[in-house]
Each structure stands twice: as structure tokens, then as C-alpha cells.
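The complex appears here without one of its protein chains, the remainder shown in place.
Chain nomenclature is as follows: A and B, assigned in order of appearance, with residue numbering initiated at 1 for each chain independently.
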Amino acid sequence: MNNRRMFMFEIIRGAAAILVALIVAMVFIFICSDKPFEALRYMLVAPLITNGSISMNSIYTILAAMTPIIFTGLAVCVMFSSNQFNLGGEGCVMLGGFVAALVGIYWSTGTYLDIVIAVLVASAACAAVLYIPAVLKVKLGASEMVSSLMMNYIIMYVVLHFLNHVFADGSKGSVQTFPFAATAKIPQLVAGGSKLTWGFLIALLFTLLVALFMYRMRWGYSIRMIGINENFAKYSGMKVGAVIILSQVIGGFLSGMGGAIEVLGRYETFLWRDLPGHGWTGITVAILAKNNPIFIPVAAFFISYLNRGCTLMATYCDVPSEMVDIIQAVIFLFFAAEKFLAKYRQKLVVAGAKEEIAQKTASTPKAEGGEA
Amino acid sequence: MFEQIITMVFQTDFAFSIFRITAPILFAALAAVVAEKAGVVNIGLEGIMLICGLFGTLFSFWTQSWFIGVLGAIVVGILLALMIGFFALKLHTDIILAGIAVNTMSAGGTIFLLYLFTGERGNTASLTSSNILIPTIKIPGLHQIPILGDIFSGHAVLTYVAFLLVFLIWVLLYKTSIGLQIRAVGENAHAAESVGVSVIKIQYIALAISGILCGMGGAFMSMYYSQSWNTGLVAGRGFIALAAQAMGRGEPVGTMFSSLLFGFAQALRTKVSGVQGVSSNLISAMPYLVTIIGLVLYAASTMKKVKKIKNKDK
Partner (left out) sequence: MGNNEYVVQMQGITKVYPNGVAANQGVDFHVKRGEIHALMGENGAGKSTLMKMLFGLEQPTEGEIIVNGEVVSLTSPTVAISKGIGMVHQHFMLVPSLTVAENMVLGMEPKKGVFIDYKKAVQITEEYAKKYNLHVDPNAKIIDIPVGMKQKVEILKALVRGAKILILDEPTAVLTTQETAELFKELVSLKEQGYTIIFISHKLKEIKQITDRLTIMRGGKSMGVYETAGITEQDISRLMVGRDVILTVEKEKAQPTDVVLKVRDLEYTDSWNRKMLDKLSFSVRKGEILGIAGVEGNGQRELVEMLFHLNTPDAGSVTVNGKNILGMPQRKIRELGVSLIPEDRMVYGIAASGTIEENMISDRFDKKKFNKGMLFNMNAIHKESNELIADYKVLCKSYKQEIGMLSGGNIQKVVVAREFSSDPKLIIADQPTRGIDVGATEFIRKKLVELSREGAAVLLVSADLNEVMELSDSLVVFYNGNIAAYFEDTSVLNDEIMGEYMLGLKRQSDEEIRRVCHE
């Protein structure tokens, strides 16, 4: 049926999901705020406009927050496209950040090559890590979901072990590594105190690369076909097992890169004591982007905007910023609900089918055998 | 160092702590068992427990009754599980994604709700007093016996409940009609449907039961284990529970043993964290590693079995 009509439907459906979430948010705001309208204004408008003019600083903050979740969103995109529920992105972000920091501290070359080396080593390490659940799934049929979840914790504790016992900077009050070399620090994109770095541009670049990979390269094509119908892929002659593994290795690579760029861009040392959560947000981002890499930055922007709005609302009004998680979850749930507005979709399909039949009967003679 | 650990392990307080630490994992793992038996994957255990933990504390604070607190947590657990059911079974959201959404919601949602209801931020330390915590029981008779008494007596009510539930869930699954229908639905939904069993209804029921168990698990954490609620309360126990279920092959008793294994590892970590030359972090990682190894062994053995059946046919 009509592609454009379907596309419109998806947009309407997304808008409806967001609307439901905003209604939920409004209900909460009205319950807990004395000045609900101001709170709403902070949440929805303030991230862009403060005191009547566009606030660049706020926008920079949003863009900076987008950087890691673009990467994890892309990672989830690639992994889920092959129909693998690998949830190891979370651990990879932490590991990627840690490895990048170590490379930046101990293997510094004194040039800006440091960044490239640190990021690549970190990404490769994470790719290697997610190879494990992938192989276990393909060779033995062990659930990649459970084993990747376990990997997250193993990574976290191993990283903490090395952070606490091997690489800690004893002179500091809190546990952290030594600062990494200045040449390993990703430079800021704009002057001023914002955390927006060149990492953001790299994220956009990788969006393009992943989109190219998924839609313009044979491996990405195989990943998508396997995700849609594994039987079909096998019958067509694709190397199903190898491609499934590849998709998760790439997922690890991208998640690790997200972690590396976040740490090298935002901080001076590695100081995460816990899983940072970007991996999970990446899943939300990928769901909102309908697993299409090109939409990942849009979805990441939306999530970061929402976060920023809720932070501002919390700062200036009496509504805690954590409400954002509820809004996100509601949008997530409705976005992923196949049957949400299914009746409306059915109507569109029927209308499309009728149209098609009308066209067909006009163009070809009726194709039905006579009465026997 | 090794000697030091061995002596620690053979102390009664260590054995005692294993049960205390296992209980919340066991609640969640049994929740996973029931859901999985009905053919639904409830990966939202983590989030449900965190939210239930909060409501347990809140209800007990409002009513000044630990019992009503636990009941409140259970009711919230049921509602959340049914919500996952609604999205997964009715609106066809992938059930794994529905679970992830609940986990996403729980992280900040709890802080928000806590503020909404009490004005507190981040934790409930100021709300809790010892009279509304889950009480412990000294079992008469057993309590006086040396060693055994030290290990098995004096636990919280819910610790006993957790282990009792292993038996009760087994009875539920294998001795009652709802259990029979749950197993039938999970194994061959068409067969169940063909004799008039409503698959969706049974799956809702199984999810509700898993909600009840998560409710107790959450309440246990906030109203006994940590003595108050905070955001890091559950700390991955919901995910460990999924692994315990998989490792226990989805059976209540097997799941209890794998939960105990996790409990042992965590208790050991707490114990040895003070010992020179031992990394508590690495020990913390052990249970997860063991899970992966367990999964692999299980997967490999089922694969062999499949091959064997095939060979037998020939």
C-alpha cells in the first residue's frame, strides 16, 4: 500500500505517544507544583529560550548530552536490527570510557593522535567483549539477553577493581584515575564552559557511517534481512551466524566509542563508580528512531531536550527532574506498541487496498476463473 | 589470606548472612520462574522491585504498620506487572521492551514519586523507624540450639516467607489447576487454547503472581535489608534473578539453589572486603561469571540432547 500514507501514520502515532506522555506529565505537574504553568513552560520552552532570547548555552548542553546516547542508540540499532536483544551496551560504555582514559594516561604520544588511539583501542576492546554473548548465542543458543546483562556487571566490577586497586590516584579524596594527557582530551567545539566537544560531530559522522553501513553496504543489508526473516536470509545464502556475531561486535564497538568520547570529552580523569545508564537510554533512543540510524540524532535530541527541560523545571520550580524517566518510559511503551492505534492503521490499509483494487480493475481485466 | 577467608566462611554469622542476602534474589527469581513458565519474559523485575520497595516504605510510614507496608508493595507490584502485561499482550509491545521501559521508569520515577508524596529527596531514611521495619523472629526451640539456632533463627519474617515460597510456588505450579494451565500455556499455547483455556488470561495471572513476588522482594529490601529506601536499593538483583531462573532451569527448587549461589557469592564479598589482598570487586563479579558459565553448560547440554534424539531416530 501507499508508503507515504504509512509514513504519515507513523508520524501521527509518534505524536500521539508523545501527547499521551505529556498528558501524564501535566497531571503530575499539576499535582505537585504550586505554579504548574510556569513549570510546564520551563519543561517545554526553556531549553531553547531563556528571558525571551534563544539560549545557546542551553542548546550546547543539550547537544553535549546527545553525544553518548547517539552512539549507544546507533549500537542498539545495529544489534536489534539483527533481532538480537543484546543489552550489553551499558557495560561497554563504562569499559570504553575506562580503557580510553587509561590509554590517555599511560600511552600518551603527546600529540592529538592520543584521542584517536584511545578511542579506537577502547572501541575495539568493547567489540571484543560483545563477541562473547554473540558467539554463545550463535554456537550454543545461550540467551544473548541474559549473558549480555551479566557482562554488564562483570565489566562494572572488573573496571572498579582496576580503578580501586591498580589505577587509583591516591592523592585524591575520591576514587579516580590520574588525569589523562591534555592531548588525549577531546577539544571543545565552542568556546566557553560548555561540555560540547568535537565528539558531537564525530557522533553525527558515525550516524552517517552507520546509516551507510545499514542501507548501503552488503553487511548491513544482511543484518537487516536476518532481522526480518532469518529463514529467508539462510535460504538466500547469507552467512547468518557470522552476520549475527558481526552485528553485536559492531554494537560493542559503537557503545565503547560512546563511552570513550564521553569520558575524554567531559572529564579530566575517569571517575565513574557505577554503570552510567547511557546504554539503557540508547535503547529508548533506538526505539524512538524506529531502528533507523538516520533518525537516531533526532530521537537523541528529543530525549536530551526533555532531560534538559526537566532539569530546568527542577531548578526553578518545585518539580523534581526525575519525572523525565516516567515521561520517557510512557513514550517508549507507546512507540513500541504495535497495536497502538492499530484500528486506525487497519482503516488506512483497507483504504489503500481499495484504492489499489480500483486501479487494478481499471488497468487489467478481471482475473478470476469462470464458474465451474 | 586464604586461611583467614576459610575461618570466616565457617562462622555462623556468615551462614546467616547467606540466607538474608539470598532472600530478595529468591523472590525475584521465583517471579521470573512463574512468568517464564507461562511463556512471558518479565525483564522488568528490577524496576518493579525498586518501585515496590519505595511503596512498601511509604505505606508503612503512612499506616505505621509494616504489614500494610508489605501489602501495599504487593499491590503496586501486581499493578506494574499487569501494566507490562497490558502493553505486551494487548498492545503487542515486545515484552522485553515493555520490561525495559518499566526499568527506565523506575530509576527516576521513584525519586519523583517520593518527592511527590513526601517532599523527601533520594531516600527515605528520615521516614523509617524501627517499629515499621519487617520484624525478625526468634524461633522457639531452634533458637536455643547452638550453631543451628544462630544460622536459622532470628531472620526476618519475609526471609522465611521467601524460602517457604519455593515450596508454595512448586505447589502452585504442580498441584493446582492454575499451575497446570500456566505450564500448558507456556509450553503449547495452541493446545491450551484448543480446550478453552484463555492464554492471555493465564499470562496476566502469571504476571500478577510475579508482581506479588517482586512486591515482597522490594519490600524486603527497603523495609529490612537496607532499613530504608534509596535509588541504589535493588542494584541489579532483578537481573541476577533472571540469571538464577535460567540457571535453575526454570524450576523453583533449582532456582533456589542458584539464588543461594548468588547469595553465597555476595555474602562472601561482604565478608572478605576487609581482608588484605582480596578484591571485593572481583569477588562481586564472580556470580555473574558463574551465571554465564552455567548458561553455557545448560545450552551445551540441551544441544547434545537434541542431537541424541535425532540420532535415536536414525
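Remarks
FYI, contacts are C-beta pairs under 8 Å (C-beta built on N, C-alpha and C of every residue); 3 or more make two chains touch, one makes a residue touch a chain.
Note that the structure is predicted; figures quoted are calculated from it, not measured.
Shown chains touched by the hidden chain across the complete assembly: A, B. The chain that is not drawn here is touched, among residues B:176, B:273 or B:301, by B:176. Although one chain is hidden here, its contacts on subunit B can still be listed: residues 171, 175-177, 180-181, 183-184, 187-188, 190-197, 309-310, 313-314.
Listed here are the subunit A residues that touch the chain not shown: 1-3, 6, 212, 216-218, 221-222, 224-225, 228-229, 231-239, 352, 360, 364, 367-370, 372.
Throughout what follows, only the chains that are shown with their structure count from here on.
Subunit A and subunit B have CA centres that are 29 Å apart. Taken together, the subunit B residues at the contact with subunit A in this complex read 43, 87, 90-94, 96-98, 100-112, 115-116, 121, 232, 236, 239-240, 242-243, 246, 279, 281-282, 284-285, 288-289, 291-292, 295-296, 298-300, 302-303. By the touch criterion given at the top, residues 28, 31-32, 85, 87, 132, 136, 140-143, 145-147, 149-154, 156-158, 160-161, 164-165, 274, 277, 280-281, 283-284, 287, 320-326, 328-330, 332-334, 336-340, 342 of subunit A touch subunit B in their complex.
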